[in-house]
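Before I ask anything, here is the structure I am working with.
Shown here: the complex without one of its protein chains, the others still in place.
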Amino acid sequence: MLGRGGAAQAVSAQAWLDGMLAFESSLAHAQARAGLITDAEAHAVARACAMDYDVAEIGADAGEIGNPAGPLVKALRARIDVAHRGATSQDVVDTAAMLVAREALKVIRTDLSGAADAAAGLARAHRDTPIIGRTLLQQAVPTTFGLKAAGWMVGLDEATAGLARLRLSVQLGGAAGTLAGNSLDVLRELARELELDEPVLPWHTLRGRIGELAGALGVAAGGVAKPARDIVLLSQNEVAEVREAVGGGSTAMPHKHNPVAAISALACAQQAPGYVANLLASMTQEHERAAGAWHAEWRPLSVLLITVGSAAAWLRASLEGLEVDAERMRANLGDTDPDPGEAPRLVDRALEARQ
Amino acid sequence: MLGRGGAAQAVSAQAWLDGMLAFESSLAHAQARAGLITDAEAHAVARACAMDYDVAEIGADAGEIGNPAGPLVKALRARIDVAHRGATSQDVVDTAAMLVAREALKVIRTDLSGAADAAAGLARAHRDTPIIGRTLLQQAVPTTFGLKAAGWMVGLDEATAGLARLRLSVQLGGAAGTLAGNSLDVLRELARELELDEPVLPWHTLRGRIGELAGALGVAAGGVAKPARDIVLLSQNEVAEVREAVGGGSTAMPHKHNPVAAISALACAQQAPGYVANLLASMTQEHERAAGAWHAEWRPLSVLLITVGSAAAWLRASLEGLEVDAERMRANLGDTDPDPGEAPRLVDRALEARQ
Amino acid sequence: MLGRGGAAQAVSAQAWLDGMLAFESSLAHAQARAGLITDAEAHAVARACAMDYDVAEIGADAGEIGNPAGPLVKALRARIDVAHRGATSQDVVDTAAMLVAREALKVIRTDLSGAADAAAGLARAHRDTPIIGRTLLQQAVPTTFGLKAAGWMVGLDEATAGLARLRLSVQLGGAAGTLAGNSLDVLRELARELELDEPVLPWHTLRGRIGELAGALGVAAGGVAKPARDIVLLSQNEVAEVREAVGGGSTAMPHKHNPVAAISALACAQQAPGYVANLLASMTQEHERAAGAWHAEWRPLSVLLITVGSAAAWLRASLEGLEVDAERMRANLGDTDPDPGEAPRLVDRALEARQ
Partner (left out) sequence: MLGRGGAAQAVSAQAWLDGMLAFESSLAHAQARAGLITDAEAHAVARACAMDYDVAEIGADAGEIGNPAGPLVKALRARIDVAHRGATSQDVVDTAAMLVAREALKVIRTDLSGAADAAAGLARAHRDTPIIGRTLLQQAVPTTFGLKAAGWMVGLDEATAGLARLRLSVQLGGAAGTLAGNSLDVLRELARELELDEPVLPWHTLRGRIGELAGALGVAAGGVAKPARDIVLLSQNEVAEVREAVGGGSTAMPHKHNPVAAISALACAQQAPGYVANLLASMTQEHERAAGAWHAEWRPLSVLLITVGSAAAWLRASLEGLEVDAERMRANLGDTDPDPGEAPRLVDRALEARQ
């Protein structure tokens, strides 16, 4: 329930392992292109990287040495000792983190966009459907359901855009971040090979990228939580203006129709702030490699990607099947004059701005 | 100590009041330009806004009604009843928040840039100064102090850039966000008048802007904390590679030379994550106005701006007067071969990328 | 609005100053009793502490040296140089923090208990009043309003009890926490004088007390937020089962009756988690005095006390004037058989357990 959508898989132990192997293989190719090793050596490294490695075994050994790259590098160099040349464990792990994040972000953006599309459909269909505006959870003055849905859409689109702006950069610096044993050419080639950004400097202890990623995911969670909360509130029996097609009853109470998807989206989204706080606090990293703060990033980053991905997938499911009861909306207005102000034109404006 | 620099003043009660008055005055001008009220009425509103209002009195009354705009609007309309037409309290307060944030961000960016300039100076001067690289707080392999300082610079510049990308938008929507009683023309003119962005939709409960602001300030705090921590560590008597000119002794122990500025920067910066978490959690806002989550933004936003501003100002002071002991750096290297790898070229690259 | 109740005043700059002066005066008395100074000297210190000190001036100077005790101690010793003997700034500030917290906690507990009393009254009066139970914000099966109110009461009483269990201890250790220049006798007498606990060791960098205080305040915030949210939801026009006597309309929409007190309680309570996170993160304090983490406690601690105090005061106001519409509750049950299970007996049990 807390891991719907593809983000959980994109962040799996296997995905991390694949990312680390992609780093090692690409590093060898980059070094060959820069003339530091031969093409034959690079191919040998690539072949070694294509072999099978046992995720569970690597993970168990990682506990001993203090990071997941150690055991993998050891296994790899037992096969071909030119591997991992001039690199440090953090080069491997940070680059793998960026590759893992890239895949997870793709999935998350797809689900956020899907949710926004569904909201756009609702906005278009209900551009003029009157609904009572509610402020402080009290009935206030009318608006249209289309404008409400357009707001959801805008919030989701902005969150998606924020995730698209992130810097996902390769990491390569070696033991103290000086590129000793490598060169700027290797850095450039490695970035090209992996289709990641080339950083100005190694960023072993410059964690702005992680902080920005955290912030953007936190905003995305908020962009999901807002419509999810609205749907839960509009689904109350006493309000009954929308109904989730995907919702379901409980075993004990089959008459209930719970907005399960919106509730699950909320449950996932509201975990984000704590994980973000952890990642921001971990930006205080000492000297050339931190004494703890780097390692403290891994779990919060993983669970943040998973929970935001799950939130987006649930909200999409909720919105794609949302049933709107325009008659009930009208009934709940009572005697209020349903003059919606500029609401319909605001809907048009939001839909146009989207294209 | 926790409110150094200009941010605290930019976030003062007077600044909030000024922001609210600027909204009301500009709204009247925008409405005159859109033909909703006469020029004479607009001027009358502007005159009423230019009069004196007692911050303390407005603040005290705000407690009664639940937001600071209420008492001000009441006082203003007692003078000229065309004021605040079609607006709601949240229009006033949100716009004032954006104006306050804009001024605070100016100050913060200036101090961050000043700190980055100082770091750039150190990077240039110590491009080739050998220093032992430290990983996990253990001596590892050599780098140069210039590369360390270049890293600080890059982190600060990235943080500054993040703050410059923020959307600072006017708020105008009226009671339920439909622009009833106003128009899209008024919205556009108001944005122009106040030199704020024009949002696609009223964003009463679409708090992406606040979340993005929070995230960027959190990243800025991290960008400050990293060099501050390094300076504190390098200042230890047993390391003694740098010394703060602005630092000072304690009353009881005059022989001490505490890196007070870096410590204060740390003290301020490390408060950010909790405030950011609060602001992200507050993005879950109901319907057309939230029942609590909007009000819950005010204090975390204010203290976040103040604390990040103070952190930046302290770090700038620390860096601008930082004394570097290259001999001690060399001595601490011991017998280690001081080959810095590509460190000097990385410094050049970072300095060039800056221009 | 965010500072209702007495907690804000208990945490004022004047209260901090009074706390610091109480420390200095009591320290002198304790030292006289332990034979370290004469009674005459102790009286002279007490007289100096009873003089006027300018809060604003002390505060301004505090920024220079990095903590608020420095300027005060300087002013005090200019009058009588035996003052502050063997003490360090952190002794003064930590003890003042405990005194400030003690007063704030008194106020908070009073308001929490008042809120619990009001909930108890509702539980008793509505022991048998049927209301539909709502799970996942959907109507489920019946309960009684009395049981709902009894739940609020229990949550508030537990929160109050948690605040009563806290250790509020004097701080005295001197420059490195060794009691050099003082003695264990002085520590004991000082604790007795100030009616604070006597710690086993100076706790300059052992911040369990602050962490426990933070945790208990966080739990209290949650204990307030639950009933506040319920009241806001029950006050929705479509539900209309309760109504705040203290609530009010908005200027623009006089027909509205907003549950302002419950909303304000929520707004205050939901700030707590971030402040708590800051205080817990600040527990990582180095050696004999932290380089930043101690100073990082002050603001989060102050705003946490204020916001929890304000939340409690608002909820108390909400509950003390809550109007219950038993007929509407019955109507909302519709055809559901109003069998409340053991709800009435659970109410009795909770009320009995309270006495």
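Going by the order they are written in, the chains are A, B and C; count residues from 1 in each one.
Operating definition for what follows: a residue touches a chain if its C-beta (ideal position, glycine included) is under 8 Å from a C-beta of that chain, and two chains touch if they have at least 3 such contacts.
Everything numeric in this text was worked out from a predicted model, so none of it was measured.
Enquirer: Have a look at C:Cys49, C:Ile80, C:Val170 or C:Ala225 and name the one touching the chain we're not showing.
Expert: Among C:Cys49, C:Ile80, C:Val170 or C:Ala225, only C:Ala225 touches the chain that is not shown.
Enquirer: For a quick check of understanding: of A:Thr144, A:Thr160, A:Thr205 or A:Thr307, which residue touches the chain that isn't displayed?
Expert: A:Thr307
Enquirer: Which is it among A:Ile58, A:Val73 or A:Leu179 that touches the chain not included here?
Expert: Of these options, the touching residue for the absent chain is A:Val73.
Enquirer: In the complete assembly, which of C:Met20, C:Ile37, C:Met98 or C:Ala140 touches the absent chain?
Expert: Counting the whole complex, the residue in contact with the absent chain is C:Ala140.
Enquirer: In the complete complex, which positions of chain B touch the hidden chain?
Expert: Residues 135-141, 232-233, 235-239, 250, 253, 256-260, 263, 273-274, 277, 281, 332 of chain B touch the chain that is not shown.
Enquirer: Name, in rising order, the residues on chain C that touch the hidden chain in the full complex.
Expert: 133-137, 140-144, 147-148, 150-151, 154-155, 158-159, 162, 174-184, 200-202, 205-208, 211-212, 214-216, 218-219, 221-223, 225-226, 229-230, 233, 266, 269-270, 272-274, 276-278, 280-281, 283-291, 339-343, 345-346, 349-350, 353
Enquirer: Could you please point out the chain A residues that touch the chain left off the display?
Expert: 1-4, 62-63, 65-67, 70, 73-74, 88-89, 175, 228, 232, 248, 250-253, 258-260, 263-268, 270-271, 273-278, 281-282, 291-296, 298-300, 303, 307
The rule we apply is simple: only the chains that are shown with their structure count from here on.
Enquirer: Please tell me whether the contact surfaces of chain A and chain C are same or different in residue numbering, using the over-half criterion.
Expert: same
Enquirer: Let me have the rounded angstrom distance from the C-alpha centre of chain A over to the C-alpha centre of chain B, please.
Expert: 26
Enquirer: Could you please state the distance in Å, as a whole number, between where the Cα atoms of chain B are centred and where those of chain C are centred?
Expert: 29
Enquirer: Check each residue of chain B and list the ones that touch at least two other chains.
Expert: As it turns out, chain B has residues touching two or more other chains at 175, 266, 270, 273-274, 276-278, 281, 291.
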